[in-house]
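All protein chains but one are shown at their positions in the complex.
In order of appearance the chains are A, B and C, and numbering begins at 1 in each one.
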Amino acid sequence: MNVTGYAGAELARLLADHPLVDLVSVTGRSAAGQKLGQVFPHLAPLDLAIEAELGQVDFIFSALPHHESAERLLPFIEKGVPAVDLSADFRLKDAALYDEWYAFRHPAPQLLADAVYGLPELNRAEIQSARLVANPGCYPTASILALAPALKAGIVTGGIIVDAKSGISGAGRALKLASHFCEADEDVCAYAIAAHRHQPEIFQALKAIDGAMPALTFTPHLTPMTRGILATCYARLNGELTAEEAVRLYAGFYAGEPFVRVVPEPPHTKHASGSNACLVNAAVDRRAGMLIVTAAIDNLVKGAAGQAIQNMNLMLGYPETTGLPRLARFP
Amino acid sequence: MNVTGYAGAELARLLADHPLVDLVSVTGRSAAGQKLGQVFPHLAPLDLAIEAELGQVDFIFSALPHHESAERLLPFIEKGVPAVDLSADFRLKDAALYDEWYAFRHPAPQLLADAVYGLPELNRAEIQSARLVANPGCYPTASILALAPALKAGIVTGGIIVDAKSGISGAGRALKLASHFCEADEDVCAYAIAAHRHQPEIFQALKAIDGAMPALTFTPHLTPMTRGILATCYARLNGELTAEEAVRLYAGFYAGEPFVRVVPEPPHTKHASGSNACLVNAAVDRRAGMLIVTAAIDNLVKGAAGQAIQNMNLMLGYPETTGLPRLARFP
Amino acid sequence: MNVTGYAGAELARLLADHPLVDLVSVTGRSAAGQKLGQVFPHLAPLDLAIEAELGQVDFIFSALPHHESAERLLPFIEKGVPAVDLSADFRLKDAALYDEWYAFRHPAPQLLADAVYGLPELNRAEIQSARLVANPGCYPTASILALAPALKAGIVTGGIIVDAKSGISGAGRALKLASHFCEADEDVCAYAIAAHRHQPEIFQALKAIDGAMPALTFTPHLTPMTRGILATCYARLNGELTAEEAVRLYAGFYAGEPFVRVVPEPPHTKHASGSNACLVNAAVDRRAGMLIVTAAIDNLVKGAAGQAIQNMNLMLGYPETTGLPRLARFP
Partner (left out) sequence: MNVTGYAGAELARLLADHPLVDLVSVTGRSAAGQKLGQVFPHLAPLDLAIEAELGQVDFIFSALPHHESAERLLPFIEKGVPAVDLSADFRLKDAALYDEWYAFRHPAPQLLADAVYGLPELNRAEIQSARLVANPGCYPTASILALAPALKAGIVTGGIIVDAKSGISGAGRALKLASHFCEADEDVCAYAIAAHRHQPEIFQALKAIDGAMPALTFTPHLTPMTRGILATCYARLNGELTAEEAVRLYAGFYAGEPFVRVVPEPPHTKHASGSNACLVNAAVDRRAGMLIVTAAIDNLVKGAAGQAIQNMNLMLGYPETTGLPRLARFP
């Protein structure tokens, strides 16, 4: 549902080449009746028409905006159709947070407990048996994967800072001055300081790992590129830790993961671009007693469509990596 | 001296239009004998030849690399020619730091005490009477201007984190893979984590304001634009502070400053581009008790050539803003 | 009038630093009542309010859209206020072309004969005595300056092709998908093939030089940068011409011009960026008997605001270069 945004288009592209899936029906709010290729010329070869209502499907992805997504998914959920929701509507466990951060009353708070947060590296087993998976946000994917090993190992203490840098596609295809080429090109800025909706999502996930974590400061930035997120994460070490120990801890934590690569240098977003990979580097600022973890993803793949397919693969019992690009497109 | 880098070229451009200055002699190491326009076509109208050795001058700017800069400046300093050094060679007060961070033995440690750190907003009076001014680094300019008001006011405590984002021109004109278009375009990465040479420079300046400041974590990043630095600075508040109080504190601190503008939203680097301005925004993360200050400059102007001219103006008793662009070029 | 577009903002920026001009009144259609700095943060230091109607002025610039510009200028023209119109409304001599290419009936066809086409390098004398100057379009400025010497010298024959590449700021600040960062970034495309409104404008100017010129093919392209136009112009030589002769012809034609530089290599748009310069290179394809001229300008300066000020300087008897940047900002 809603193929007319960038995440929806990326989902359509990846699903079209997924060997175990038939993409049978796509919807789009304003573009119903048009061919997909009229809205996204690069998808013209798929020869699909955009429908107002979803046809008969065995599995649903929703890339609708928040609030609308939950409302439109509900009938299908009640019929038992398995679904991955790319919106934020089933990510938070506490319904009151939707009032506070998203300014709407959640239409189905009873589902929040059962919905599984779809970060396979942390919740693989739950995803495998879930009917409703809440696909993580782009910033949370990078941030949580960056911090989980340290929090699980109990090596950090105090509040955490995530300073994140995103490409412009995270702001979507809707026209706005901040995404106007001449304004965004050759520019970097912070936005939504202490007020971004991904803050409670990251905080909830980290808190679930380390209940003692007191606070999270999350600052997103726009950078002049189309794709990519780099999360630079700062956490105070509660003891001595060498750089080598940090690397060993991280490498061990993610051993065997098909899509997380612990890398020896701070990762470049471009080295993840187009792939479902998350590249993670752990470093230590010895003078300040600080752990600094940087994580890079493609916000439209591992941060949205790719991870949604990874979740679908798990839910349907397919091999987890099916249909997902493991290698970045570079340069 | 050394007009063949980006900072040197910017200096030549700005000096050429400075109404009280004659640009009489420019040098360049490898390009001696060429016309300036052969090395930088945009400067062809200046019709200057690049010399191997400096001619007879009344004032010197050095844009040489560190170590070489000090050695080449020494004879002129001894002759009493006033100078602004854009390299790092006279920025640090403790000569041992040059061994540690720059890997060379300082050739004139006795001058370090007298050299004035050329940040006019903090050291205007000393600059006015100085013979040798150390022009601040690009990252330090943004970082120190962002943090000075809070540290002076004593409203923050504990270690400080500066997460800085730079355009590629900060890496200079020397060819390297990290500055190769296809590698840097559409990419964001951190580099030199806990190891960048601007760390001790920022630390020294902040420590001079607040001797109790325990530690500074400085993480630079490359972003795909030519010019601009955004410094995002995190400091823990030692008490309650509203956003309004933060703004008022900053506005008061910089009242009357010709080149620092306290702005109501997180600044865009593009709104400072081409000008000598530093745009500063102070925000508060109430949940985390954190002050978040963002500062934007053009790294080649306020972060290098423009500030060097601002320092020269002060040293020679000219009006401080002479020859300096106050308005950014946008878009 | 209409400071809310990119050309208007650039005009305000340059006029603010023009030593012989007071910028007393700026208007903007939708933004009336706001401070200029709310619409364009980089202009906040000017501390001007945007008005609905123009105040008392001695000279007018209009950066309004076509049709509206003529209608709003008419009362002032009738009162004898000298004006430079940055819109297309007084560029074409044949009123019927406005019906054909711009789809409106010209409100004052009687003024078209007297309005002077403001390309100083070709029409300096007429501009000096004009009351109403039509500022050339961005593409026409580069294209006509590239071709005029060859046409005047009578060395080319047959139809002419102009293949032009523009940055995105030429498309203005109005939101549209073609200017959305994620669509324009990393993309090149042609548009308006054989249908762009600058075709009749270029054709008229070239035809005025060489009445025998049979046809002009003009193809504009969008390239992923903010500023700059490169016009690559192809004209068949009617005899033998060496590359050296071409260069000599062009250098002679533009000798003494303050803003046109004949350069020995194909020019880079970046070497003109931010300045009022037009860089021109003439080359010969000996095998094909073709003259290939490339010309680079900054579309917002020499292609709009800068040239408008150059025209004003001439109209008011000021030195022609006053207030205009001669050096590009690079990099």
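Convention: contacts are C-beta pairs under 8 Å (C-beta built on N, C-alpha and C of every residue); 3 or more make two chains touch, one makes a residue touch a chain.
These numbers were taken from a predicted model, which means no experiment stands behind them.
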| item | value |
| --- | --- |
| Shown chains touched by the chain that is not drawn here | A, B, C |
| Per the touch definition above, residue among B:R105, B:K152 or B:H180 touching the missing chain | B:H180 |
| Contact residue for the chain not shown (choose from A:I60, A:L97, A:A134 or A:V263) | A:V263 |
| Of C:E183, C:E201 or C:E320, the residue in touch with the unshown chain | C:E183 |
| Missing-chain contacts mapped onto chain B | 6, 168-169, 173, 175-177, 179-182, 184-186, 224-226 |
| Residues in chain C touching the chain absent from view | 159, 161, 163, 165, 167, 182-183, 185-191, 193-194, 215-217, 219, 221, 223-228, 230, 232, 234, 236, 266-270, 273, 283-290, 292, 294, 296, 331 |
| Where the unshown chain meets chain A, residue by residue | 6, 9, 13, 16-17, 40-46, 169, 185-186, 226-227, 261, 263, 265, 268, 270-272, 274-275, 326-331 |
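The rule is short, and it goes like this: only the chains that are shown with their structure count from here on.
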| item | value |
| --- | --- |
| Most centrally placed chain - per-chain CA mean versus overall CA mean | B |
| Distance from the mean Cα position of chain C to that of chain B, given in whole angstrom | 36 |
| Distance between the centres, which are taken as Cα means, of chain C and chain A, whole angstrom | 46 |
| Set of chain A residues in contact with two or more other chains | 182, 185-186, 224-226 |
